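Here is the structure we will look at, set down as structure tokens.
Omission of a single protein chain aside, the complex is shown with its protein chains in their original locations.
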Amino acid sequence: MTVGLAHYLFVSAVLFSLGVVGVMVRRNAIIIFMSIELMLNAVNLTFVAFGRFHHTLDGQLFVFFVMVVAAAEAVVGLAIIISVFRLRESVDVDRMNLFKW
Amino acid sequence: MDTAFPLFLMLLFAGGLAGAMLAMGEFIGPKRLTSIKLEPFECGSTPIGPGRQRFNVKFYLVAMLFIIFDVEVVFLYPWAVIFRDLGVFGLVEMACFIFILAAALVYVWKRGALEWE
Amino acid sequence: MSYIWLILLLPALGVIINGFFARWVGRRGVSWIGPGVVGLAFLVACRAFFDIWALPADGRLVEEVFYTWIGSGRFTVEMALQIDPLSVVMMLVVTGVGFLIHVYSVGYMHDDPGYTRYFTYLNLFTLSMLVLVSANNFLLMFIGWEAVGLCSYLLIGFWFERDSAANAGMKAFIVNRIGDFGFLVGMMLIFVTFGTLDFTEVFHAAPGALALGGPTATLIALLLFVGAVGKSAQIPLYVWLPDAMEGPTPVSALIHAATMVTAGVYMLARCSALYVLAPFALAVVATVGVATALFAATIGLVQNDIKRVLAYSTVSQLGYMFTACGVGAFGAAIFHLMMHAFFKALLFLGAGSVIHGMGGEQDIQKMGALRRHMPVTHVTFLIASLAIAGIFPFAGFFSKDEILFSAFASGHYGVWAVAVFTAFLTAFYMFRLHFLIFHGTSRVDREMARHIHESPRVMTRPLAVLAVLSAVGGFVGIPIIYGGNKIGAFLAPALAHTEAHAPHAGVGTELGLMAFSLAVAAVGIALAWRWYLARPEVPGRIAQRYRTLYRLLLNKYFVDEIYDDLVVRPARVGSEAVYQRFDLRVIDGAVNGAGALVRSFASAIRVYQTGYVRNYALSILVGVVLVMAYYLWL
Amino acid sequence: MNVAAINISLGGIGPLLILSATALVVLAIDCFWPSERRSHLAYVTVAGCLVALGATWRLWGAQEAVFGRMIIVDNYSTFFTGIFIVGTTITTLLSIGYTSRMGIDRAEYYALLLFATVGMIMMAQGLNLITIFLGLETLSISLYILAGIQRQRAASIEASLKYFLLGAFSSAFFLYGVALTYGATGSLDLEHITRAVGETTFASKPLLLIGVGLMLIGFGFKVATVPFHVWTPDVYEGAPTSVTAFMSVGAKAAGFGAFVRVFSISLQPLSPDWTHLLWLLAVATMVVGNVMAIAQTNIKRLLAYSSIAHAGYVVVAMVAASALGTSSVLFYLLVYTFMNLGAFGVVLVLGRQDEEVLAIDDFAGLGRRAPALAAAMALFMFALAGIPPTAGFVGKFYIFSAAVQGGFVGLAVIGVLASLVSVYYYFRVVVVMYFMEPAGEIPLAPRSAPATVALVIAAAATLALGLFPSPFITAASRSLVAVLF
Partner (left out) sequence: MAAVAFYLVSAVAIACAALVIFQPNVVYSALFLIGTLLALAGLFLLLNAQFIAIVHIIVYVGAIMVLFLFVIMLLDLGRDPAGTEQLPYQRGLGIGLGVLFLAELALMVSFGGGLAGAPEGPLPAAFGYTEVLGRMLFTTYLFPFEATSILLFVAAIGAVVLGKRRG
């Protein structure tokens, strides 16, 4: 059975949902950040898949820019996580509820 | 898909070879583990301190800057392929891009993020 | 007529000078500028009055456009004034009575620390009232409406160190806001049906666009009426007026007697073209009006605080004006409004002068036989009481009789009967008040009696002027004799007429009615005289016999208590419960009632804001899933 | 190589270039000629903003898609660019005194403000979803850093982490939405999308609907509508106050700029589908925003919830998808910028050395101790509550009349009720200032001239827009004409 667009969309949907669950379930900031990266990658796959079936390259270029953005976001995100670690000696997200209601 | 197939084959072959060698060492050779053999090897001198000691902070700062300039290089690859028929326009375009990132480098350098000691 | 802008500019100037440059102008300067500015405005109003009168009967409408305030596509709102008989009369009342009260305040507030602040607020109030009265579209009127509410909040809570004053101010503002809500929604409905908010355009298009007695017409009329009820303290939104007595007495005179509370009546008269198309709404107005009149009058019977009695009397008289509107006699309502402004302002100022003389004492049970100490106040107070009771030559007789007659002529016999009975009660409680203060045995305690003194001339002179107006004012609208009702003829072009008014009863019946209402008033006065002067122990015995009725009236039918139980206590209990269970800090809001209810709901939601990042991510995911489900279902 | 085809127009991105150049200059000055006092950097920033504002003014009336249809320069984007630059200028002026007190007056602070504004302009000018996405990310990343710029304070870093994680999380959803929309319509260009959506034979409707829904989430987060508003109170309270002011004004306006461009203008044929959803969003946002604000005792959290409520009012205008509705969005955001910056400005000016005046009760008795400041705050509170003569009233009236004209009378009534509730907590601040005795000593910061200038501008604008709004309203509606028809 030839591999259609739906298959790729389904794979990226699964990866995306796994990323979402990762953000929900894990308490470690870095793992949460990795799950977000996973979600971004799932989106990249969707873009390339749609590009392939539309025979246009816009999708792939968008992926190109998403990667650049993800890189910049990784730099800033990890810098924040490290400065949090320096202050709190932990990256456990639940330890950070300075602002009650 | 057709031009990429040999590439795929070559990848497979390389991976397979390295994997095979490791696997053979694992399954064929004799296994007599003694406490001395399990010690982390530190060029002959007796190991001191925990195996995994904390990295110094300045390393990750360099890793961060590496990402930024690595992405910059990635932009250069496609440019290198077609800069001949882009002509002067391509040159000006890339000049701006490089100028801004050079400014970033100067900024980072002046801010002392690159000092090593 | 381009000078008309002066009428707004002058009070505005007063506000700026008193407000910001009080230090340079000094106390004396302020006491000249405050009243002076309003006096000049009064002169401008007179000039406008004569100019309008000179115009032919049907052309008496001048619009003065200043600039377009909101203009986008076909929806435009101008900052413009509309000068027609109705607005000119109101301007005269606001500036005239206002001027007298400003002069009076110079004396009354003489040694008050917030002197300049008081005059700034008073000028600001006059400005807002003039904006409300002279606006040519609903939006500008609404702005005046809000500003007036704001000024009453500031003036009631003038002595804000006193908790009761601050609370009364907040209460007045909130209740007004509730009324304003109805007004705003009504305004939007008008905007939807007519596409414009300009009075002239709306009232010309009204007969065509709105079916007689149709749902939209009635809905608009009722919503606007809700605004009027809030502002003019009718049932059920009258609770704030008696508490508003916390403010200085001249404030009560100006705002809670002469001008602001009448804004509701003015708005009804202005929108008479709409109300004419909604007979059901008119019926509601009439019933609410007469019910309020009766209800307030009964409470007034037993109050012992001089200002509370006058406050309930104001609510009752406003009920009269709404009844007049309800039966379609908008002219009579405005006529009574004008007369009421004169004698009620006089009553309040008189009461102020009594309180001033008695060193702040307000309980009439500790007064008596003051006529020897304060002759001028006594005479002016007597004239005003006669006027409000509706005795022949005085102002109240003509205006109240006009209302009773139009009620009777237009077939509202039930309304007429209740109104007449209320007239009897009015006469009774007014003269009970008068006799207890000025006549009978002096119940004033020893050292107080020594320094009772007549108020200084700056206070008594305005009393005198108002007394003359209360006496002579009525002749402006003498019924029956042709051309006698000058005020009616003058107002006619600006007000729409209901057909119900058509069956003009014969002259005979009108004379008969006048005699009957005069008799009723006389009986009321006689009864008050007998009970409080001739045999002072009688009221005590009656109070014993009808103890329950007496207690009921004394506690104002427990309305405040009912409101407390209905709204405040459950809210407080609710928030207490929330507090106990979730152990959150209790929020110290200044407003009771609605505020507490909303706060308990707010603290319930707060728990949701836990501070855990993952919780936030979860709530975002919930949002996502819902949005997706919505679209999949689509 | 048809270079001409992609229509390079440096004029079109004039403001963008000027602001980036200013940022580079500011950093260069601080790197090569470091000096102890850093307020001169702020003045350079303000100068740059003014030049950029001039360039924007020249752009008014231009109507062309430049840079290979990536950017569209029209009245709509120019109006928004104006709002952003004004917001940044006032924030810079306000933060001069504040940053030096708080020890964050570094060159990077001003550079990041400028880069954030560049991101906003990209979002407003974006005709292609890539530009909007890049603008969104530049803005977000600059704000993540700005929120966490006060490293030694746990609150600031924690706020930055929360903002970062949740920001990245929702921009992933936004991206997924863009991907699906691209899949359904085959193009990333907003005008192509409109044409594709318009065709009746549009088969992959469900794909597009899900894509639009996910984009709504991305925008919903950025603009802080309920239920995506949860991050706002914590981040607003944690971040330094001047950054909070900037976020509450700039980021929100940029969010709406792109939101309206994509939904009301580009996905106009699809409006029956997303209008009802926006209707629910608007009601929820207004109710929760106002009600939660009541229970606040910290002025920053109160202003946070109030900014959520105001987002709700703007969404009401979006529900009335008529030209009047969309132009009322533009006008309201302009008014909101001045009102909110004014309110935050007063909070910024109070407070001595490094402890700020944040509890509402600390405002007690301000009426007597600093009458001018208290009067300004009262004006801003009245404006936010929507009391007449102030611009807030005109803005709200304009929005509610648009909603009523669009047939959403119910929504308008709920809006009026919500603002009735809002009167309570805005007035509470005024009451505390005027009618309460000052408990402790209110730390009054030394009067910093630029902050006073900024407050005067904000107050004057709030009043002027209230009394003479028509020129701005016609400008707002004219910026719609070009886009819609």
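To keep things simple, chains are lettered A, B, C and D as they appear, and every chain counts its residues starting from 1.
Going forward, a residue touches a chain if its C-beta (ideal position, glycine included) is under 8 Å from a C-beta of that chain, and two chains touch if they have at least 3 such contacts.
On a predicted model such as this, the values are computed, not experimentally measured, just so you know.
Hidden chain, full complex: it touches shown chains A, B, C, D. Only one of D:14, D:48 or D:183 touches the absent chain when the whole complex is considered: D:183. Against the chain not displayed here, chain C makes contact via residues 610, 612, 614-615, 618, 621-622, 624-625, 628-629, 632.
What chain B contributes to its contact with the hidden chain is residues 1, 4, 8, 52, 54-55, 57, 59-61, 63-68, 70-72, 74-75, 77-79, 81-82, 86, 90, 93, 96-97, 100-101, 103-104, 107-108, 111-113. Counting the whole complex, the residues of chain A in touch with the unshown chain are 1-11, 13-28, 30-31, 34-35, 37-38, 41, 44-45, 48-55, 57, 60-61, 63-65, 67-72, 74-76, 78-83, 85, 90-92, 94.
To be clear about the criterion, only the chains that are shown with their structure count from here on.
Annotation: 64 Å between the Cα-based centres of chain A and chain C. Computed from the mean C-alpha positions, the centre of chain C lies at a distance of 43 Å from the centre of chain D.
Chain A and chain B have Cα centroids separated by 21 Å. Annotation for chain C: residues 606, 609, 611, 613, 617 touch two or more other chains.
The set of chain D residues that touch two or more partner chains comprises 161-162, 165, 169, 233-234, 295. Within the complex formed with chain D, the residues of chain C that make contact are 67-73, 75, 139, 142-143, 146-147, 150, 157, 160, 166, 170, 177, 181, 184-185, 188-189, 191-192, 585, 587, 589-591, 595, 598-599, 601-603, 605-606, 609, 611, 613, 615-617, 619-620, 622-624, 626-628, 630-632, 634.
Residues of chain A that touch chain B in their complex: 67-68, 71-72, 74-75, 78-79, 82.
Residue ranges of chain B in contact with chain A, taken from their complex: 57, 60, 64, 67-68, 70-71.
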